[in-house]
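All remarks here apply to the structure that follows.
Shown here: the complex without one of its protein chains, the others still in place.
For clarity, chains are labelled A, B and C in written order, and residue numbers in each chain start from 1.
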Amino acid sequence: MEDAKKLKRLVKSVWVFNWFNSCGFTEILPVVGSRWDMERFGMIPVASPRHADCLIIAGYQTEKSIRRAQRIYRQMPKPAVVIGLGSCSMSGGMYWDSYNTIKRLSDYIPVDLYIPGCPPRPEAILKGIMSIFREVEDHA
Amino acid sequence: MISTGMGSWSPLVFLICVAFISVVVQIIRSLGEGGFRKEEDKAEAFFSGGRLLIKNRVMDVYWGFFDAMGRYYGWMKRMHNGIVNDYVYWFVLLVTVVIGVVILL
Amino acid sequence: MIMKVLLAMVVPVAGILIGLLYKGIDRILAARMQGRVGPPLVQPLRDVRKLLVKENIVPDDAVGWLFSSMPFVALVSVMAILLYLPLGITPVLEGYGDLILVLYLLIIPSLALVLGGFASSSPYASVGGQREMVKMMSYEFPLAIAVISVAWLLYSSGAENVFSLSVISGTHVWGLAGIPGLAGLAVIFLCMLFVIPGELGRIPFDVSEADSEIAGGIFAEYSGRNLALFYLADAVKAVAIASLAVALFLPYTVSGIFGLGGAAAPAADFLFHLLKVFFVLFVSSTVVRVVTGRLAISRVVSVYWKYPVILSFLGLLLIMGGTLI
Partner (left out) sequence: MHEKEIAGKIGRKTGMKVDITRKRRMSVRTDSRGLREFCVCAKELGFGHLSAVSVTDFIGEGEYEILYFLWSYQDGLALTVKTRIGREEPSIDSVSDIWGEAQIHERELHELFGVEFVGNADLSELFLEGWNQTPPFRKDFDWREYVRSRYYRNEGRERGYFEVEK
């Protein structure tokens, strides 16, 4: 079954593995919570990369944490989606000149979607995820 | 057909049904994707991104029991204090209780 | 005879669909109770379809055959239970199995979970497996007392072949032993409702699949179709246990009241049975799941060995009192 059809099924029930270690976590909580409720779209947070289809990497990543994140990405069953949350994953954000944080996430992990913002509001996160849904619908 | 006075069970029918159900479940299972593409450390155990230094040993299994049932082990250990005449008292007590029940009912 | 064989084929598969339906309703109601919108009704079916499409990863140092066969065994044994349970109509395998067999069959899915957990080489899974074993030990005790007290009540009121489920679901248990018996049965029904979330691993007792503590617990290493089979096994197990509780305590049928004859009677009974099962599941697992938080494993043991055991002994004494007077 080629990837497009697989993605169509995957989009209907996206299980999210959250790799937050900074501001991103405080923004994903309301998305899981009652007001923005991502479960409406069949998305639930899961605890192990084996169950996950979408890896959300929020906030800056240090040299040490990016190695773990790479290993987590490799341990996820494919097809999987990676979302870089916040300007820290795009350009290092306010840590642009720090000796310890990585500057661009896609040098280390193939990223499918960047959501800008420091940190991005829940509406921005949902809008980003909706764009993945729309893109998969158009392709299939 | 095995039947004790109170209940009955026929293993043959049970096995036939289980065989049929396993055919159904195998159909469901075959709908799914069987294997996976091997990658660098994709098939290693998930340990929050770290590497598992100590392999999973069977002897760690009992940790769960002692940890969860700690209070009951402690209570029982206190009972088995090794003093023989305590054991004898327990034995005598139990025998009287059993005889009492047998005589009463 | 043909009807029985046909039913034996249809009922397990229907059990899966009903189980997924209940999971969907359960998630929507839980969400509404938290002020959320909640997923669409068919979300569990979508989850299963998605899981079937994903890669099925088997860890390197896992025991391969055991790791992959345990989900299979779990789902088969749970679907086999449905054949012995009276789903409103007389049980499909009417004379071929009884209550004790159902109790044993209820243990096999949990055992499959534990073995699956140990077979996958992850430390999270082995901790989850230990917790599941300890949890199994703790909730079997009140469950056994509840079942035996109902059987004892039937036996003392003169029914023979007491453990066969058609006899149990045939007699109206509540009125048999007068007022104290009624109170005793109410207490024991409460214990049964208390055991159901433990057996299903729902929130107050989901110590073996605790997401936040041990990263998915027993399911930490399962993915793809193995996880889909466990997902289905969990859905069907909910239906199986709830219909066991309904068979023991709420064996009323509707067809008598509406005076339906012929083919309509079993259909009406079956639907009414589904309604009762939904009521039992809603009260015992959905409401409890939304209201409480997860218990630590040592608390689970003491909670199950303290309150339900005393309650069911009390219920048993009340029933004994009822029958003697």
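The working rule: a residue touches a chain if its C-beta (ideal position, glycine included) is under 8 Å from a C-beta of that chain, and two chains touch if they have at least 3 such contacts.
This is a predicted model, so every value here is computed, not measured.
Of the chains on view, those touched by the hidden chain across the whole complex are A.
Those residues of subunit A that touch the chain absent from the view are 62-64, 67, 92, 96-100, 102-103.
One rule holds for everything that comes next: only the chains that are shown with their structure count from here on.
The touch graph of the protein chains shown is complete. Each chain gets a centre from the mean of its Cα atoms; the one farthest from the centre of subunit C is A.
Averaged Cα coordinates give subunit B a centre that lies 18 Å from the centre of subunit C. Averaged Cα coordinates give subunit A a centre that lies 36 Å from the centre of subunit C. Shown for subunit C are the residues in touch with two or more other chains, namely 53-57, 124, 215, 220-221, 224. The set of subunit B residues that touch two or more partner chains comprises 36-37, 42, 44, 46, 48.
The touching residues of subunit B, counted against subunit A in their complex, run 36-37, 39-42, 44, 46, 48-50. For subunit A in complex with subunit C, the touching residues are 1, 6, 9-10, 12-13, 15, 33-34, 37, 39-42, 45-48, 50-51, 53, 75, 77-79. Those residues of subunit B that touch subunit C in the shared complex are 1, 6-10, 13-14, 17-18, 20-22, 24-26, 28-29, 31-37, 42-48, 52, 55-56, 58, 60-61, 63-65, 67-72.
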